[in-house]
Structure formats: structure tokens, C-alpha cells
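Quick one: structure below, then a few questions.
Every protein chain except one is present and positioned as in the full complex.
For reference, chains read A, B and C in written order, and residue numbers begin at 1 within each chain.
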Amino acid sequence: MADQRTGLWLIGARGSVATTAVSGLLALRAGLAPPTGCVTARPELAEVDLPSWDDLVVGGHDVVTTCLEKRAEQLAHAGVLPHHLLPSLVDGLAAVDAEVREGYHPATHRGAQATAAQRLTADLVSFRERHDLARVVVVNVSSTEPPVPHLPEHDDLALLEAALADPERAVLPPSSLTAYAALRAGCPFVDFTPSTGVALPALHQLAVDLGLPYAGRDGKTGETLLRTVLAPMFTARGLRVRSWSGTNLLGGGDGATLEDPEHAASKLESKARGLAALLGEPVTAPLHIDNVPDLGEQKTAWDHVSFEGFLGARMSLQFTWTGLDSSLAAPLVLDLARLVAAAHADGQSGALGALAFFFKDPLGHDEHRFAEQTRDLHAWARELGRYGA
Amino acid sequence: MADQRTGLWLIGARGSVATTAVSGLLALRAGLAPPTGCVTARPELAEVDLPSWDDLVVGGHDVVTTCLEKRAEQLAHAGVLPHHLLPSLVDGLAAVDAEVREGYHPATHRGAQATAAQRLTADLVSFRERHDLARVVVVNVSSTEPPVPHLPEHDDLALLEAALADPERAVLPPSSLTAYAALRAGCPFVDFTPSTGVALPALHQLAVDLGLPYAGRDGKTGETLLRTVLAPMFTARGLRVRSWSGTNLLGGGDGATLEDPEHAASKLESKARGLAALLGEPVTAPLHIDNVPDLGEQKTAWDHVSFEGFLGARMSLQFTWTGLDSSLAAPLVLDLARLVAAAHADGQSGALGALAFFFKDPLGHDEHRFAEQTRDLHAWARELGRYGA
Amino acid sequence: MADQRTGLWLIGARGSVATTAVSGLLALRAGLAPPTGCVTARPELAEVDLPSWDDLVVGGHDVVTTCLEKRAEQLAHAGVLPHHLLPSLVDGLAAVDAEVREGYHPATHRGAQATAAQRLTADLVSFRERHDLARVVVVNVSSTEPPVPHLPEHDDLALLEAALADPERAVLPPSSLTAYAALRAGCPFVDFTPSTGVALPALHQLAVDLGLPYAGRDGKTGETLLRTVLAPMFTARGLRVRSWSGTNLLGGGDGATLEDPEHAASKLESKARGLAALLGEPVTAPLHIDNVPDLGEQKTAWDHVSFEGFLGARMSLQFTWTGLDSSLAAPLVLDLARLVAAAHADGQSGALGALAFFFKDPLGHDEHRFAEQTRDLHAWARELGRYGA
Partner (left out) sequence: MADQRTGLWLIGARGSVATTAVSGLLALRAGLAPPTGCVTARPELAEVDLPSWDDLVVGGHDVVTTCLEKRAEQLAHAGVLPHHLLPSLVDGLAAVDAEVREGYHPATHRGAQATAAQRLTADLVSFRERHDLARVVVVNVSSTEPPVPHLPEHDDLALLEAALADPERAVLPPSSLTAYAALRAGCPFVDFTPSTGVALPALHQLAVDLGLPYAGRDGKTGETLLRTVLAPMFTARGLRVRSWSGTNLLGGGDGATLEDPEHAASKLESKARGLAALLGEPVTAPLHIDNVPDLGEQKTAWDHVSFEGFLGARMSLQFTWTGLDSSLAAPLVLDLARLVAAAHADGQSGALGALAFFFKDPLGHDEHRFAEQTRDLHAWARELGRYGA
């Protein structure tokens, strides 16, 4: 499927992750940076038939107007982008910025959600046609939403569409409305955030009906990545984890959003689910996300694991992870665009469980162990396109 | 092979690891403790036909006379063994202590090394016969030796045996002389230390000739365990490790031994080899082992990993591991005794590469990634006895 | 004042801190342990005339019945007390346990608080008389209470005593009722907890009227100790702290109490007040106290300080403190008993600001910097008894 021009449509296109992904793509295309952090550039995936960096065309939705060039400057100041690259990226950033359309904002929208969805769908179709793209992968990298109460309409497509048409209701959170619009435009959908997104039975049904693949959710870039790597070690060695405590300090847009306990809830829930699954039993696991604005784009996570060994011996492991979240997330966004495009070309539909590797809370797969996820990813990718279109 | 009485012969039988292993075996047998930290007690290995805790009979060599009861008291004081267990273990410890024979000490031995080897072999044969054992697995948990210069005799069994007979020479370090004696007694050999032991071409030849399996070397219980778990994460994610610095603080007998830079050398070498293999390229990797007597049996390791992500972003991971080394090592010694006994019963010979899971510097296998080692171990164990004796 | 038999009356006499203090006092008296962690044993205070270990007689109040011998065994198991000391301490612990009376418990008490106060006062007077003590210092080491709303009765002794006599009201929290009873018995009072205790204007008035000294509050034994040591460094060097984040993991009785956010509130408040005072400006300072039962008596605190240097350079300091809280607190309880007894003998009354050294939230003094507190303590102690009774 190389040489097939492929769209990458970012929900939250002017956020940190999106801006870093776009800047990086421009740099990769210009040969100004190696693909460090890109999983699809690993030798293990070298043979897989994927869209090349040159094949990707980027657009997106956002609800703010600060342009990508400005955001890139801020990210250079924050240590995410190298200052010396900026001049070479300005034109490319402006070109992408010109493809950013106004997103759906629940606070400003008037009328039925269906109307909003139609507008979003139209944006996607227009983008695909104007650029003559084989397909467009929609990736949600917008602000994390609070968890939403489950409604009967979420389980049944007919009920859902009826509710969407009702101007008095707002039955879907923005992420799910966006997912709905993407599917209706015939686009595969990836949820890089912990928001609800496509993870509703009615939307799953729609994806399967339309033969569209989707993947999610919540990109795994820090503390959870380490947990899915370390927890299997304790298990394999028969060591009994007694408590796993964690504190995350982060600034940036994401820090501000997650400061609100309601927004943090979905993040904390997805993290807790994973840990219990990994250890096979519930352990004491206090977990905090603190907004520390002065840290900017840097995220610092401290974990303290207390475990028991032979004859009850008490031991511990602590780690401190100091990451630039957007630097970790951005290459994965590009990877997901390439892999999901290939899955679509291959005719796959529904949740792509083999992409669990990328997510804190994998859809379509119960595997949380990183090494097994790595193996699953490689095996799946090697099969891609073998019997495909 | 359950119900086959099996010997476990410990070189360094009065050391910390040995005393903890024996105490734990007694506690397991009496139902006083769960098999925490025992890999052979994991559900994944539940079906494997292994000697039971009741089937194991323990003896060993040492060069000190402090009895096991005394050593167990010291280890309780150091937090390795629980005080309340001691009274129930006293009789069992005394029984094992009665099976400890004088080891080979290069400084006190007079005459040809062959004579010493014959005595060690005789001790093993006598032990096997007196207790009517199906087999005896010899496990080296004695003090770490300095690395030895390679000699031509190490490559050729005939040359080696000629040199052993020469009263003027001491061609083998103690660990290798012991391995030689074990093989000559028809016993499988496991090297839990970084010493040379069985890892010489001439001894490999002897093991193969006699149809004996062996495994090693250097039990993986702390910093290296974590490295073999964490390094593959960076690789799988395409993140570039730039430096991996480490400091180990330890007291105890092992701390005192490794304070001597000559003795530490073999430990440091085996650690460096592993890291380079894991990362696929050499990185700056300063590494220290410090003797800090007041820490007693506790080992504290601090590692600082500096890595590079997308567009050159600089990030880091630090961890502090606080382990009780003997508590981590002892259950593995019991696991190895059971697994190597089963391999012997199964007719396997030479290096058991599938046991790489247990070792810093695996013999017979190049795999350093912990998750792959885990998979290899499980696969191998499930085959054990399938076509065996 | 040496050779004056002095009472130490512990509120919460069967808690971890109290049991450790009593065990330690017995060991010190028997010459079985050096006074490690005792500030009054430092050379700087060698000349101060204080009651000796032999002069101290201990009793107290508690609301549980588990005896001190049993509690000491639990603390040995938890690593706070050395196993080998227990046999030598059993008799002494039983003797103290025989001096423990039932404390005031708001949930079980019926009738006016004044009645309860009279009973507590009577217990103290009886103790002083039966043992022929020069004075009795009351030290509160009972469970932390939630903060209480301020009432007009707290500001005026007459109003307060009227309310205490009303059987329908419970105007004082237990710690303050206890402080009231202590003062009414003519006893100096020390609050080692963050509870309200003596820190009410009406009780201050009573202390001054009766010529009684008091000290508090909230023993400084871990994270806060470090903060009062480290924050002045940043200030003295002109470095600008931008955020100071903290997480405390603790088990034990204190962990269980503080798990309740209402109880934790007073602890968190006293910590935040201190940090702002030290840095001279408010900084982002998220702080958590997590109950991690498996840690037992061990407390682990992680702090992350982000600071700015010359030309805006961004730097950080992290620390991990792993303390046995009761081991840190107990010698200070003994120190406070000795020092406050001497202040009483010296005729001092009201808040002893010079004891700020010992507390997170010092009464009678605004100084939070540890080095200045040390100097103040030494200077004050050297003056003690110079013009005294």
C-alpha cells in the first residue's frame, strides 16, 4: 500500500501531541531527524507494507485558534522540539494549519448533535477528496474528557441515531460524537486519549457494519508503560507485589485538564484496571495525578512497589520516570496512522486488539503485558497485506 | 520423576544463599511458608514432573565451620529469615549441617589438584549412596572468584587431566575443580556464581561425554534482572538509550568479597556483556559495586538511564532496587535443583540454554531479554519428560 | 533538678510511639542501648540539669486494652524493636501497663465533658501522689483527630467551662479535653500530634494563669524535618523553588487513621503552613498521605522539588526517606518530657517556643528553619535552671 496517499486527521490538531507529531513528520520527510521513537521504523517491521512519511497528508479539528507555528515555538521553548529545526518547519506547519477545521465544542454548539456530526463528516470527506487520498485515519489527541454515565442509547445504533437527532439532547460526549462522524465518513478511528470515543457498543456495531477498523485507547507513554513491563517480572518470578503506589506530576495542557478530578477519573480508572489485570490480584495502589504547571511538558512519575519474597522477606522497587510526554506520544501517533491505514487497506474491521502495545486500556484485547503485546504486534504486522487488497 | 529422592549438593553450603535455601526448604516441607519466589511453583509449571520438596535431600561443601543453625540466626537478625520460624527449623538445619564436608581451598591444599577432586567426588558418591538418591544436583553458591587467565589446558580434556595430576600446578580455579569433581561423580552442575565453574571447553566436553546437563551462570536477582526487563522496552519502542549508569551497594559476605576489585571484575564483566547484548549497541555504562557493611544482607542498586526520543528529546529513568539478595537467590537455587534434576532424568546433556531466565550470563543461550527467557523456560519445561526416561 | 522523680503520662499509652518510648526508656535505664536519636543526650545539652532516665516514671491513658507487652512484640515483628531485647523488657512493660487508665472516648462517654475531665484529672493527681513525683508531664501521642470548627467557647475560659458543664454538648475534641484536664491537674502538656490539643486561646489562658508550660505540635520526624532543612538552602542560595510535591506512604495505626481524609486534613494543613513560611512565597505543593498497610511501621516519603536558577535554568531535587516513624518519634517524646519538666521546674509558663525544633507546626514561635530552631533550642536549654527554682 506504499504510494497510496493517506490522510491523518487529528482531533485536537493544535495540541502538544499533535503539534509534535506534525513537526516530526515534516522533519522526517525532510531527512532532518531519524525516526527515533517510531515503532514502525524498527527492523522487526521493516517488511510491512505501510504508507511512507511522504504518503501522509495531515489535517484536523480543534477548538482553539493558536496556530501550529506558534505552538511549535512554545514546544521548542519547553524542550520538546529542537530550536534549530523550527525555521525548516514553518512552511509545512502553516500548510497543515490551513487544513485545521473548527471542532465540535459542546458548550458552543446549538441544536441536534446529528447536525454537528454531519459537519465533521463533511470536513473529512472534503479533505479526502481535495487531496485525493486512498483513506483518512482519524486520531483523537484532544483533551481528556470526564467519564460519562452509560445510557441505553450507547448500546444500540438505532436508539443512538434517534437521540442524536433530538435537538434537546447531547447523548454523546465530544470524543464519541467525533468517532461517530469519522465512521460515517468511512474513516478508521484511533483513540489516543482515555475518553470514551469509539468504545461504545453502538459505535462498535457501526464500525463492523461499515467494515472499518478502530484502535484505542489512551496512549501508553510513561508510568503505565513501565508497569506493563515490570509487573510481569514479579509474576514470572513468583514474587508477591503487596502495594504499587504512584504519583504523576505534569504540567502542560494535559496537566491542567487532569487537575480536575472529574477529568482525571477516566485516566485513573484505566490505569487501575491494567495493574489489577497484570498482577492477577488487587493490591493497594494509591495513584495521584498532580498538576504542576512549572514542569511544562515534562512529566515525572514516581512509583513505589513493595513486594514480598521467600519466607516473607520485604523488598521494594522505586522508579522515577522523567519524560517529555509529547515526544513519547507523537511518534506513536504516526505509527498508529500507518498501521491502521494498512489494516483498513487489508480489509480488517472492528477493534484492532493487536495494537494493545500502544495503549493503557487496550480495546479488543485483554493482554496488558508489554512483551506479549510486542510479540502480538509483530506477528500481526507481518501478516498485514498478505491476503489483503 | 516425583517420588525419586534427589540430592541437592551446595558448594558454599554455609553461606547466606545456601542457608536461606535450606531454611526455606525445611519451612516449605513443614507447610510453614508458601513458595513465594519459587518459579517452579508458578501455575505455568504446575504440570511439569519435578522432584517435590519432600524428595530433596541436602548436603554440601564449605570451607568454614560456623554451623547452619548459627548462620540462620544471623540471617534472622539481618531480616532474611523470620525469627518465629527458627525454633521449627533447628533440627532440620542440624541434619543438613551434618552432611556438610570440607570443601577444596586452594590456600590450604597440598599436592595435585586431582587428589582434591577425587576427595570431592568421593563425598558426592557417598552422599548419593548413603541416602539412596536417584541423582545429586551440585549447585555452586560459594564466594565469587576472580576471573582466571585462559590456559590451553582449559580447552582440552586430556591436557587438563594431565595438568591436574601434576602436584606443582593448580590449573583450575576452585569452582572449576569442583565442577570437574561433580561431573566425574556423574552429577549435573549448576553455577549460581559468576566464577568460571563449568564454563571451560574441556569441562563442556566432559559433561557431554558423560551425558550430564549443566546450567549457569551468576544468578539474576537484582539490577541485572531489571535491566533485562527494561532494556527491551526501550528497544521495542525505538527509544535510544544513551547511557545506563549503575551503582550497587551491598554488605554481607558477598559485599566483602566483591570489595576486592579483582573479585568484582568477573561480576562487572558479566553485567556489561549483557547490557550491550540487550541494547544492540555499546552505551556509556559506568558500573560500581561498593561494599557497605552496615547494609548487611540488603542490596541497594541505583540505575540511571538516559535516553533519547523523537526529535532528540532527552529523558531519563531512574530506579532504586532494595532487595534481600539471599531471599531472592534461595528459591531460585531450589528451582534449579528441581529443573536440572528433571533435565538429567530426561537424558539431556550439555548447557541447558532454556534456563537463561535464571542467569546474568547465560550459558548455552544468547537470549538476555527476560520475557523471551520466560517463554523459553516455560516451553522447555512443558516438554520435559515427554520423551524422557 | 536531677534526682527529682518525674512523671511522664502518655495519652495513647498503648500506641506505637508510646510503646516504643517506654521500651526504649527501659532499655536505656538497663544500659541495654545507647541513646541514639535522643536530642537531650547530645553533647551540646550535656550540661543541662534534666531528670535522668532513672527519674522518669511512666503511666497514661488509652482507649484500647491490648497490653504493652503484646504491642512490643508486634513492634519487634515490624522491625521497630529488636527481638533480642524483649525478654529483658517484659517486666518493665507490665509495670507501666498497670499504670494505664481508660482514656476519654467521645463515642462511649455519657454526660457532661466536665465529668470526664475530672476523672482524667483525678487519674493524674493519683499517679503523682502514689509515686511521689515532683511533677508529671502529659504528652499526647494518641490518634490524630480531624480538625474541629472554631467556636466562641474556645476563646474564653469562662464560656468554655460553662459549656463543659452542659451534658448536652461536647465543646472540646478529645485532645483538648485531655489538655484541659492535664492543666487542671497542674501538669505541663505536650502535643506530639497535629490535633487541636492545647492550641486554643482559652487553654492558653488557663496554662498562663496556672503557671504551666506547654509545647507542640505534631512531632517532626520525616518529610517535614527534611523540608525545614532543605528549604533554607534554596533560600540562602537565592534559588527559586517553583514546586514542591510530596507523597507519603505509611501503614500502621497512623496510616489507617490518616486514610480518612478528614483526619488527614489537620496533618496536611500543618505541613502546608510550614512550607509556605519557609519559602517566603506560596508554591505549587501537592501533598498526599496514603495508607499502605503492608508497609507496617515504615514510612516512605518521596518529595520532588523543582527549582529555577540563574537565567531561568530548570533543575530538580528528589528525595526518598524511608523511616520507622515510631523509632524517630519515641526518643523525642522522652526528650520533651525531660525538657518540659525542667521548664516547669524553672517556672516557665505558656508556649515553649524554643522547642519548635521538635514540631511541624510549632506553637509560640514562627521559626520553621531547622538550623535556627537547633540554635534556639541549645540557647534556651543552656539558660534553663540558671535563675530557676
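In this section, a residue touches a chain if its C-beta (ideal position, glycine included) is under 8 Å from a C-beta of that chain, and two chains touch if they have at least 3 such contacts.
In this text, all values refer to a predicted model and were calculated from it rather than measured experimentally.
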Contact with the hidden chain (one of B:249, B:275, B:340 or B:384) | B:249
Taking the entire complex into account, which one of C:13, C:80 or C:139 touches the absent chain?
-> C:80
Given the full complex, what residues of chain C touch the hidden partner chain?
-> 20, 23-24, 27, 33, 35-39, 41-42, 79-82, 85, 225-226, 229-230, 232-233, 236-240, 308-324, 327-328, 330-331, 357, 369-372, 374
Where chain A meets the left-out chain, the residues are 76-77, 79, 83, 320
Contacts of chain B with the missing chain: which residues?
-> 242-243, 245, 247, 249, 284, 286, 288, 290-295, 300, 302, 304, 306, 308, 316, 318, 320
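Convention: only the chains that are shown with their structure count from here on.
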Taking each chain's centre as the mean of its CA atoms, how far is chain A from chain B in angstrom?
-> 44
Distance-wise, how many Å sit between the C-alpha centres of chain B and chain C, to the nearest whole number?
-> 50
What parts of chain B, by residue number, touch at least two of the other chains?
-> 79, 320
